[in-house]
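Presenting chain A:
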Amino acid sequence: MSRIGVFICHCGENISRTVDVERVARDVGRLPGVAFSTDYKYMCSDPGQTLLKKTIQEQKLSHVVVAACSPRMHEKTFRKAVEAAGLNPFLCEMANIREHCSWVHENIEEATIKATEIVGMMVERVKKNRVLPTITVPVTKRSLVIGGGIAGIQAALDIADAGHEVVLVEREPSIGGHMAQLSETFPTLDCSQCIMTPKMVDVANHPKIKLYTYSEIELVEGYIGNFQVTIKKKARSVNEDTCTGCGVCMTKCPQKKIPNKFDQNIGMRTAIYIPFPQAVPNTPVIDRENCTKFKTGKCGVCQKVCGPGAVDFEQEDSLIVEPVGAIVVATGFDLYTIDEKPKGSPIKGYGEFGHGKIADVIDGMTFERLASASGPTGGKILRPSDGKEPKQIVFIQCIGSRAREKGISYCSKVCCMYTAKHTMLYHHKVHGGQAYVFFMDARTPGKSYDEFWRRAIEEEDAVYIRGMVSRLYQKGDKIVVMGSDIAVGVQVEIEADMVVLATAIQPQKGADLLAQKLGISYDKYNFYSEAHAKLRPVECATAGIYLAGACQGPKDIPETVSQASAAAAKVMTLFSKDQLEREPIVARVREAGCVGCFACKKVCAYGAVEEKEIRDRQGNLIKVVAYVNPGVCAGCGTCQATCPSKCVELDGYTDEQVIAMIEAL
Partner candidate 1 sequence: MKKKKMLLSQETMDTGFIRKVETLSDTSVRSCFQCGKCSAGCPMATFMEHPPNRVMRLLQLGQWQRVLAGRSIWYCASCETCSTRCPNKVHLASIMDALRKLSWDAEGPSKESYVQLANKLFLQNISSYGRQYEMRLAAVFNVKSGQFLKDMMLGPKLFAKGKLKMFQRKNKNLTEIQKIFSRIEEMRKKGEAL
Partner candidate 2 sequence: MNDTLKYAYYPGCSLHASAGEYDLSTRELFSALGISLTEVPDWFCCGATPAHNVDELLSLSLCAKNLELAEQVEGDLAVACASCFSRLKFTQHTLEENATKRKQVEKAIDAPVKLDGKVKHLLEILAKDLGLERLAASVSKPLAGLKVACYYGCLLTRPTDVPNLDCPEAPTIMERVVEASGAETVAWTHRLECCGANFTLSRPGVVLQLTNAILDSAKAAGADCIMVGCPLCHGNLDIRQKEIENVYSAEYNLPVFYLTQLVGLSVGLAPDQLGLNAMIVNPTPLLKEKGLL
């Protein structure tokens, strides 16, 4: 007969406000098998855990049910406490009476009945729980970092500096990401490239970092400590080992009028190109869509002029498999596009701003390229339409952001600051010019951030006007800005020479597809989800995968770098052990009943089911049965639900346990 102990937590008042915890404790105390039941203010607190441990020993409890918050929150905590008291941790279950009960119901009577039933259900379940041994697996002490922007670079450098090998994968021909595109950075106005490029070079030279640029993640298999990652290296058409980076091919390429994406399509590049002069690696890539050789078969100038003979038109995409123990996802962000969007898209565009129709209405990133010393105008702020210096410039914040109607309800976090920076750069570069900013709120939390914004207004002459702009239209060579100053309560009209729109931050295109390959979760915008918004902000719910930077949500550079280092620290913690303990939630085959149909093998996504021969003492084959490799099994239980003879059992989720729960209700 089991001696079950039930502990009902008040969670301060979070539970006890709507659930009569004393009544629940009293009622479940009468259930058969329950030897002890009580309620306590904070079970997760130190005294709460002590109470739990003491009671297990004093009452000689065989099983424990803690009725408190979600097991996703504290199951580990209580299982650890139970283990410390000498019980197998898997003899402890949690009943979720907070998230699933007290927080979602107001009626005390209803909530109390529901809580009692939930606890009763877990009592029946725990009776069927079995002692499970911990399973250890080896850890591959190499890490994969996906994305070569500042987040990926920082994480890769930190992990590599700790002495572990890093595989860094970047989709573009060069690492650097968006930060390499920026001119200056807030709130210090130091030049982005000046602080970025040394780090890029460090990555290139680091003996522990294996860099794959122009490459993408094809497939991720395995689990924490033991991932197998297949990387697709796209055909660069230039041999990285022999290319010296002399650049002759680029100067000779006859295709010179291809809009350079790195310069927001303002500047032009050749068909064989590096995206920007400081690119790492300094190896060009042939843009096959625009290359004359690939389009018509004629040309091949680059190949002819290449001294080392590095140009290789025959090169093909290749697949490489890298075994790693941990993965840092740092895929960054993409910018919202302002124009009208195709029908059916969850995100809508702005017709009223004429972006794409009025040449001098540009987005913030384009302004960055104009302001950048290495940009297409050499750092001069010039109008795309006629190359003239804009004497009146208008910035509009919150384009896409905080616009539920457009499909994005969040704040992009960095636009207030970069717009303030833009006004300063403009003020420094265009003498006698006037910058105006239309804004709803100035959101400047961060070290020295508000001071920076105030400086833009108080010392750098920016005129901030609270109120959104209704629309823009061309009038001669001016752009009429129709806004309002809500502090005055009247309409405002400005005839601007240039308008800069501060566009929202969105996840990279295809972020959802990568998440599906990795098996991590993401929100409705495709930002990746952390395991806990406050206490586990760097980890994914999927063990062994960590997040860094704006792929998780809008972030500025310092925050991104902090998170990247935090992710690196998490990886190092994982790598500090040779063996990894994992939850013993794995499937087992009852060989006696197994008929060897291998339906389980067909449905197993992990290839964990093997065939095992059963022989008698004489070595005669009796039958072939299924065998689940516990090191490979991920514990989904699909095999069990599939097995026609009910001979596979997932430890921790056995039929017995489930049926006991159903019957309890």
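Convention: contacts are C-beta pairs under 8 Å (C-beta built on N, C-alpha and C of every residue); 3 or more make two chains touch, one makes a residue touch a chain; residues count from 1.
With respect to how the candidates were assembled, all candidates are chains of the complex that A comes from, given by their letters.
Because the structure is predicted, anything quoted here is derived from the model rather than measured.
Every option in 1 or 2 belongs to this complex, yet chain A touches just one of them, candidate 1. Within the complex formed with candidate 1, the chain A residues making contact are 391-392, 434, 436, 454, 457-458, 463, 465-466, 485, 487-495.
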